[in-house]
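One structure coming up, written as structure tokens, with questions to follow.
Missing here is one protein chain; the remaining ones are kept as they sit in the complex.
And now, chain A:
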């Protein structure tokens, strides 16, 4: 490799460093900050919903505001909180787990973050410009059509999600290529850590699910902004078409959310049981199967739409089939713990708490999959309870587990275990208090998405208990934030192998990981690569290459400007100001042009610089 012409790349400090970074570890932290912020926003919306429902005929918020809160709670939590926090873990961990120095497309990685952030901010701007979207997170037509939602709210939904969706799609492609092309020597597919496998399948789901949402949002946007007739029944449009398109995206989306959590749980349980993951290959198989079946079941969200008994029966059976690979996973986790020397760290508490909680969500899922019974459950609080059990009890517990587990690797500090356990118990008890009782509210007939209810229906006490639970969950989140603040001031510095029982490659390098991740690419000799070396009496990995200079990509401000361009364009088109809209798009295309014309030569970190930083493999 001759690089005689040394390129001097400007390297930024402080804020500019964060705005221009293409380093996957820093982008992971950005995703965590932004996703965490939106998690708090969405959580606040949830608390306001629960305060409104604390007693019958409450007037804490108006019916209109309630609809906005409910819509934005769902939309924010799924697209702006859960997905970005998953992307935070993906960015922080995947390149380290596969022994890579970065993702395949560092620039695209930054672009993915900034477009998500621009879309998320755009959605939330709606609060200050006359009202947020209020047609539910599913935005069903005709309610979301220009006839019945003439305000700007739903416009913010279609355009904000469109921009955020671009970020998710290119992020998915990035991680697929990273995992296929960038694995360290010796890391075959069947030696990949379970979290990497989960992200691999998740990224494939993103790839094939998000374009359907893109088209759905474009169609709804055309209907709303340019008087198209996709969903205008009077002009031949079809309202059920929206349901199909939305759920063809929407059902894979819930597996996009839960598969990474499965991956986290697999890593955490195996590490803290000090045992190899039980049934690794069946875990891989189950993950692939869930991903595949996830595309076959969308119409179970539409049992009551009237698709007919044949369609309902087929989708019913396909849905129940998913319980099989999921059950395999549950038993594999239990057998991994069986006979292990288990350490109940906070991360492991969240993982262990996940298992029964998720099983409960899964069981109500099978109940809902029975089409005749679904006519009874449909649009009741039973459904609300079910999907909060799988999303909060599954995904959010998984994210908390992953954050506590990889925090030392991301930030170089250990989180406080006492505060961690307080977080777990308040959040866990609060969660069950909020949602267990909602099953019964639903069975008693309380419909979802209503802003109030009458006295004397028997709903009062259960709603009160549910609201108290929501406050407990809020308290748990506050403990977590407190933990972050306290340990960032006076936390214990984390060692490279922070939990001492690390099994995978990320624990072979210092915490936090240096800019170039691995001074020398490691040679992988088996599944649980680091654990295998430890068992063979080695303290570190065998390097697969001599020490040499490391090529790094240059930082760039372009991803930020491209996203700002899209943000401006979105606002412009929404308010039918085509000069502003066109100007925004022009800014984005100009940045794309600059990116294409200007070659990124990057820069090199030389071996002597590595030693100065005291890096040992």
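Just a few scattered comments:
Simple rule for what comes next: contacts are C-beta pairs under 8 Å (C-beta built on N, C-alpha and C of every residue); 3 or more make two chains touch, one makes a residue touch a chain; residues count from 1.
The criterion applied here is as follows: contacts and distances are computed from a predicted model.
You can't see one chain of this complex, but its UniProt record names it "Cytochrome c oxidase subunit 3", from the set "DEAD/DEAH box helicase", "Putative aldouronate transport system permease protein", "ATP-binding cassette domain-containing protein" or "Cytochrome c oxidase subunit 3". Considering A:238, A:282, A:305 or A:376, the position touching the chain not shown turns out to be A:238 (whole complex). The omitted chain makes contact with just one of the residues A:18, A:37, A:60 or A:208: A:208. Which of A:18, A:60, A:222 or A:425 touches the hidden chain is settled by the complete complex: it is A:222.
The chain not shown here touches chain A at positions 1-3, 104-105, 169, 173-174, 176-177, 180-182, 207-212, 214-216, 218-219, 222-223, 226-230, 232, 235-238, 241, 244-245, 248, 551, 593, 596-597, 599, 601-602, 604.
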